[in-house]
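Only one protein chain is missing; all other protein chains are in place.
All chains are identified by letter, namely A and B, in their written order; residue positions are counted from 1 within each chain.
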Amino acid sequence: MKVSIIGGSGFTGGELLRILATHPNVEIKMATSRRYVGDYVHRVHPNLRGILDIQFTDPSTSKIAEESDVVFLCTPAGVSAKMTPEFLEAGVKVIDLSPDFRLKNPGEYERWYGWKHPRPDLLEKAVYGLPELHREDIQKADLIACPGCMSTAAILAMAPLAKTGFIKQSIVVVDAMIGSSGAGATPSLASIHAERYGVIRPYKPVGHRHTSEIEQELGLLAGENVKVAFSASSVNIVRGILVVCHCFTEKNVTVRDLWKIYRQFYGNEPFIRLVRDVKGIFRYPDPKLTVGSNFCDVGFEFDPYTNRIVALAAIDNLVKGAVGNAVQSLNIIYELDEKTGLMYPGIHPV
Amino acid sequence: MKVSIIGGSGFTGGELLRILATHPNVEIKMATSRRYVGDYVHRVHPNLRGILDIQFTDPSTSKIAEESDVVFLCTPAGVSAKMTPEFLEAGVKVIDLSPDFRLKNPGEYERWYGWKHPRPDLLEKAVYGLPELHREDIQKADLIACPGCMSTAAILAMAPLAKTGFIKQSIVVVDAMIGSSGAGATPSLASIHAERYGVIRPYKPVGHRHTSEIEQELGLLAGENVKVAFSASSVNIVRGILVVCHCFTEKNVTVRDLWKIYRQFYGNEPFIRLVRDVKGIFRYPDPKLTVGSNFCDVGFEFDPYTNRIVALAAIDNLVKGAVGNAVQSLNIIYELDEKTGLMYPGIHPV
Partner (left out) sequence: MVIVLECSECGGRIKIPDDVLEGEIFSCPDCGMEYEVYINNGKVELKHAEIEGEDWGE
């Protein structure tokens, strides 16, 4: 199928080009970039030198629509809300990696993004692009809203617990730790090496936008409202997210129960790996072990001292946290094997 | 074809398993490890969880020979020299990633390794496994000696200059900078995080063993003895090698001449990328841009002030510096497309 990428010069756009370059069923028609129009993509994404021989273009939406079956939008917040309607009207499927269509309730955009959504009618039509939770809807969708990177990790860590009633009437606490590629390629004083290197920087201890997505999805699973106390800190890596989720429960739980709950929920999901080893140096999920792969490693532990289930998840924020969900959704829409073009082993050590 | 890996628990063994796991023409029969016999490989190589479902074994050489067409030896110095003869007698092809058969001249082993080679007769039979220089010999070989990681980078950086007489009667100076994975997985005080992190550590300023290989191969190209002043320092990355090679010349050279010399030599080699950009932030080779890929990025510059050609090369020490050459050689021996199973785009940023 013919695909185009809007906003091909950022880290997400580059990662999408990397994955699609070796995807057997995809023909990349266009990769757009206003800033780098005319440049070869490997000038911005050096890992693609010798792999992709195309240049960035900046055509009109209608030109892109003419030549593409599917468009991926790797655009900053607010851009996709304007472009998507045009593509949908032209019969082009949209896989949006921006936040513009993730939330069902327009009011939540005002609260978390301070932004009045221009097309609330489309929010109902959009499907939340997390295959492990919405496979059937994705299959029939024209508009996919890919989840935020940290939301992906937190939701996947706690989904089995939400489904089996372990997140009832209580607040869950989520600490997310993320690498520098999560902040994107736009330079800022906070992201220059001398300032960013070696930090453990609580950059959003409260009010992080991903909270609303996590509450939305866990709420659907739990069948009632869930409140999430979310804090995000950046750490001294480039790729990777670890979430440590604290779920308090009155029920008594054993590790065996947890294995059963997580196995039942994730069965044979191709990209979820349950990691709770009893020996060795890789006992719990750790993003270092997922770099470059589409795997989400999920783990858990029970703390009898505080009656707390600790749910853990580790992903590569650029792959499973962004383009992995997008390409999985593409595979689902076109009824391909979901693993197509995504079954990379991670790079270790790195 | 059926392959087995001897010494599968080290970083090189793990990287070989990663590449072979998705190689379409390979069936992995055995991965041996005395220390981890019976363990699943993903206990030692966590990136392979969900990718490879095999356990480490520790059978006799004859058992391995029975079941394998090719064996890869990822063993410390001195082990392969004992094992290889048995495999060759059993008609099994050997691709040796250890240093035991790299040098043609047995005397060099005494000088650089302080080791009397037990089977000097096999040194003539062994082919130096650098496809860009020895493709025809590799095709007909039963015993391949894969080059050292830093030798690979230095040889590929200077080969075109050696061939065109730019390295005549003069000493070349080579500064190699390498990541921590180059030291292997055996723990030592020098490699614990608190001591290894953030170093720029000249660990072998003189007398590095790879010197002999570089002199051997450049000498063959130049048609006369070449002397290499080699220094190796470890830097604050995990994967990657950069070599900066200083070649002094009386001839006057322009950048255009250098492009011509390097293009002529490397023509359309699948894994060599010539990198000397005039703009952007990726102007010269940099291992950060090759992580996880089999590419060797080669660049150059001319310094009229000291009449010096600076030749640069960057590789991933575990891929092109080790298993990449091994798997390329496997593809050549079995007359497959040399790119089979190796055409990964690197991971960027990482």
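Here, contacts are C-beta pairs under 8 Å (C-beta built on N, C-alpha and C of every residue); 3 or more make two chains touch, one makes a residue touch a chain.
Keep in mind it's a predicted model, so treat the numbers as computed, not measured.
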item	value
Chain not shown: contacting residue from A:Glu27, A:Asp53 or A:Asp337	A:Asp53
Sole residue of B:Leu274, B:Val298 or B:Leu318 that reaches the chain not shown, by the stated touch rule	B:Leu274
From A:Asp39, A:Asp137 or A:Glu269, residue that would touch the chain that is not displayed	A:Asp39
Residues belonging to subunit A that touch the chain removed from view	38-40, 43, 53
On subunit B, residues whose C-beta touches the chain left out of the figure	255-256, 259-260, 263, 274, 276-281, 283
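Convention: only the chains that are shown with their structure count from here on.
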item	value
Partner subunit B, residues of subunit A touching it in the complex	11, 14, 18, 21-22, 43-51, 181, 238-239, 270, 273, 275, 277, 279-280, 282, 286, 289-293, 295, 297, 343-350
